[in-house]
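All protein chains of the complex are present and in place, except for one that has been dropped.
Just so it is clear, A, B and C label the chains in written order, and each chain counts residues from 1 on its own.
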Amino acid sequence: MIINMAVNATEEQIDHVVKRIQECGFQAHLSRGEERAVIGVVGKSEKHRGELEALQAAPGVEEIIRITHPFKLASRNFRPEGSVIELGKGVTIGGTEIVAAAGPCAVESAAQIGEIAEKVARAGAKLLRGGAFKPRSSPYSFQGLGGEGLKLMRAAADDNGLLVVSEVMDPSQIDVMLPYVDVLQVGARNMQNYYLLRALGEIQKPVLLKRGMSATIEELLLSAEYIMAGGNYNVILCERGIRTFDTYMRNTMDIAAIPVIKQLSHLPVVADPSHGTGRRDKVGAMARAAVAAGADGLLIEVHQDPERALSDGAQSLYPDQFAQLMAEARMIAPAVGRRIAEEKAHKRVAV
Amino acid sequence: MIINMAVNATEEQIDHVVKRIQECGFQAHLSRGEERAVIGVVGKSEKHRGELEALQAAPGVEEIIRITHPFKLASRNFRPEGSVIELGKGVTIGGTEIVAAAGPCAVESAAQIGEIAEKVARAGAKLLRGGAFKPRSSPYSFQGLGGEGLKLMRAAADDNGLLVVSEVMDPSQIDVMLPYVDVLQVGARNMQNYYLLRALGEIQKPVLLKRGMSATIEELLLSAEYIMAGGNYNVILCERGIRTFDTYMRNTMDIAAIPVIKQLSHLPVVADPSHGTGRRDKVGAMARAAVAAGADGLLIEVHQDPERALSDGAQSLYPDQFAQLMAEARMIAPAVGRRIAEEKAHKRVAV
Amino acid sequence: MIINMAVNATEEQIDHVVKRIQECGFQAHLSRGEERAVIGVVGKSEKHRGELEALQAAPGVEEIIRITHPFKLASRNFRPEGSVIELGKGVTIGGTEIVAAAGPCAVESAAQIGEIAEKVARAGAKLLRGGAFKPRSSPYSFQGLGGEGLKLMRAAADDNGLLVVSEVMDPSQIDVMLPYVDVLQVGARNMQNYYLLRALGEIQKPVLLKRGMSATIEELLLSAEYIMAGGNYNVILCERGIRTFDTYMRNTMDIAAIPVIKQLSHLPVVADPSHGTGRRDKVGAMARAAVAAGADGLLIEVHQDPERALSDGAQSLYPDQFAQLMAEARMIAPAVGRRIAEEKAHKRVAV
Partner (left out) sequence: MIINMAVNATEEQIDHVVKRIQECGFQAHLSRGEERAVIGVVGKSEKHRGELEALQAAPGVEEIIRITHPFKLASRNFRPEGSVIELGKGVTIGGTEIVAAAGPCAVESAAQIGEIAEKVARAGAKLLRGGAFKPRSSPYSFQGLGGEGLKLMRAAADDNGLLVVSEVMDPSQIDVMLPYVDVLQVGARNMQNYYLLRALGEIQKPVLLKRGMSATIEELLLSAEYIMAGGNYNVILCERGIRTFDTYMRNTMDIAAIPVIKQLSHLPVVADPSHGTGRRDKVGAMARAAVAAGADGLLIEVHQDPERALSDGAQSLYPDQFAQLMAEARMIAPAVGRRIAEEKAHKRVAV
């Protein structure tokens, strides 16, 4: 930490800051330039860090500059070679293969989820995504099928050799979900729901943590740290669009966050161009861009009849569009030294 | 809802949209301009609203324009005269008097909270604010005193004729908190934690709902709607700064949100310039601005020794600064037809 | 400047950075913490500053942290007591009196500008504002009356004892405008039009410089520096709303920028709540907030028939609303130790 004193700071003010640093259990290195004094703070006392930060408003202080990242376990330095996380059934994320999760916004019926599961599996997806508990901004919207939805999704996934990823909204749902899902997803609105994050730190099931709508990358990594600090290191990060002044799309997809996260952290990162754009006709372009920028995976909404979907129909791809997207992504992957699973032979053997 | 067809939409595409509107149980009013067709949608079928919205991506559709607010109970139309909410001990918010809540970021000890309570009460505050359960972005920061903190705060408030407002982070805390607090605060990071909102709808205790860091005003009102839809109409809204490109301050305080919320909703709105600025030396200016813009209340962090505060020291006022702020606000209130409680006589009788 | 080396930076990388700093003519102070090395850079060689900044991408460098402001003449340190700028006819800005400029978005006719001038003068305005050259985002919109508009505005101002402020869009207009205006306004879209800024540095007429839609306060002060570096120190800054994710209003007025600018710079700062909100019914609240936050002046659009105004009708006040706004601002000013000119006696002597 560096404390940048104001140009007109008095000796008394400088002394006060130095003294407070020492009282908090840190060392203070004072260096005087022609224009101003700068004080370096060295040490590790977590206990008094809050007091140190309060010096920001001390008389004569211009600003406090943090020079270390506040996350440790999520940091690239913690595991420089990068994490490869096992999801089950031999599928891993973070390695050479780019992994796709696809499926509807919400599970609606056995027939719906069964048909979609078959089609996305055939196109090369490894996970089936779908919501059983839905976070809806209006209390009057469809809120999901709950436990029944989980069962339908599990069955559809098993029938097609897929894994299951689904959103958890509250600690009370974790036990209900564990038997049915392979990856627990934390939605953007809950990225800083620390009760939920802490509870997810106590299990070992992989967690897919979505970036909040206006979260910085550091905040995203701090939320990952909450989970990891509890002992669960199986965290996958997800860029799903941020909120900016531009309102043409539902969100502005921050494609650059992908290489930035890969640099700052060892955790795998996937892209969700469905929420990142909110418009079916832009999902393909942004999925390609994400792969070209180095994403470890894709999360794509697919529905066989988007106009009758109970939610997010406008951003759901038709199954054929998803297969097309996968084919394009497959062409791009080698440019970044990656590959994507092949499309399966057209006819699936009946179970 | 209005569906704006693209300039080059075909007759077939227009017919398809009209047919889908009718299938969803709404009426379609087609109107053809020189350049394009526009379709008005009339009706009330909540059930198929998701399908209607999916038409946004139908071929030939340029955009869907919503013309009704998605919130009802929170709308000004629901209670045009405005809500005046009773907080207890004869204190109300939303009426002529502007109400101040003040206190430390976190309760630290009986001595700390007792001294602050006495001083803010003397300066004219009606509520004591303070955190017992703290949402901290780092898992390594001080997380609050929990239940013990609640007891200390209640005692300090009662000793000084104050009410208590404190943050609830999870539904499991509600029962623990009810005996000790008069207002339950929902933090900005939990504004869209729907499990929590729903649980707060089932009690009658007033809820102070903070605007999320990048929430639109409509989203804030929809979160209020979640609480109100459960039957708890005692909701107070709070502007506490939004995230913008500007990083000089911790947040950009959206003062204009105050009159906008007052126009769109009947709910009272308070301002939190402590979090809105993050800097002690700017809290006063923004508190004055909030009062001048029509706020119903203020939420101010005050600490007797901010440099040794366990959290948010940099934005906490010294008690004297708070008294000064109240004096200035008292001068401004008449310009907007309001008033603020007088400062108490200087010597409090010892208990 | 401080160079923060990465945790895993090699000795060779550290040596390289130190060597480059010295080659650029600066001194390097290397300090090694437990976790990483930090290099302080001391010196004043403007010539090689660009090369220093390029070190940000050198191997082993995590980030470069600037600790001095890049503006000098605009800095509060340059003139700690604050600037009071003379505008003419005995009117000054930056002192105890808060100065209001009011008038239509565009000058439309002698009758229009004459009537408005009379009414705003009576309510206490000291300057008449109005556009002769209009920057319009569409090439098909009304572009202003040009030189003829300047003459009409000058005459209306002189008849009513007012000064004139009007926008300059290009260096070629300066000579045309000088005989008619007392303050030259630079619009938000031209805040970084360096050719224009430089040209304005070569005259002595006061310049009102509006903050760009997404300019940081530092960028605003650097643009002021462009003008001042040429020798014209008569610069007035203006907060007029920034662009954020919130679209309910035309812009988000950054009221906190007012006290921040007053702290960082000695230059006077005025607020433009007309552009800051874009809505007539919110102008009053934001004008009051600006005064409460310490603004040195107000810039308000007023039109006698806003529904027939050639531009910005939706945000123009009726003359009576302006008089009301001035009355409220007059009540608030003492809370910040300021005052505003009294309303004039109701009947103006006919000319």
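Assume a residue touches a chain if its C-beta (ideal position, glycine included) is under 8 Å from a C-beta of that chain, and two chains touch if they have at least 3 such contacts.
Worth saying up front: this structure is predicted, and the values here are computed from it rather than measured.
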Shown chains that the omitted chain touches within the full complex: A, B, C
Given A:74, A:208, A:255 or A:269, the one touching the chain that is not displayed: A:255
Missing-partner contacts on chain B, residue numbers: 2, 4, 7-8, 29, 31, 33-36, 38, 40, 42, 44, 62, 65, 67-68, 77, 80, 214, 243-245, 247
For chain A, residues in touch with the removed chain: 214, 216-218, 242, 244-249, 252-260, 263, 276-277, 281-282, 285-286, 288-294, 328-329, 331-332, 334-336
Residues of chain C in contact with the chain not shown: 20, 46, 49-51, 53-58, 70-71, 135-142, 169-172, 189-190, 192-195, 198, 213-214, 219, 222-223, 225-226, 229, 243, 279-281, 306-316
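Just so it is clear, only the chains that are shown with their structure count from here on.
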Omitting chain B while every other chain stays put - resulting connected groups: one piece
Between chain B and chain C, centroid-to-centroid distance (C-alpha), Å: 31
Residue numbers of chain B (touch at least two other chains): 214, 281
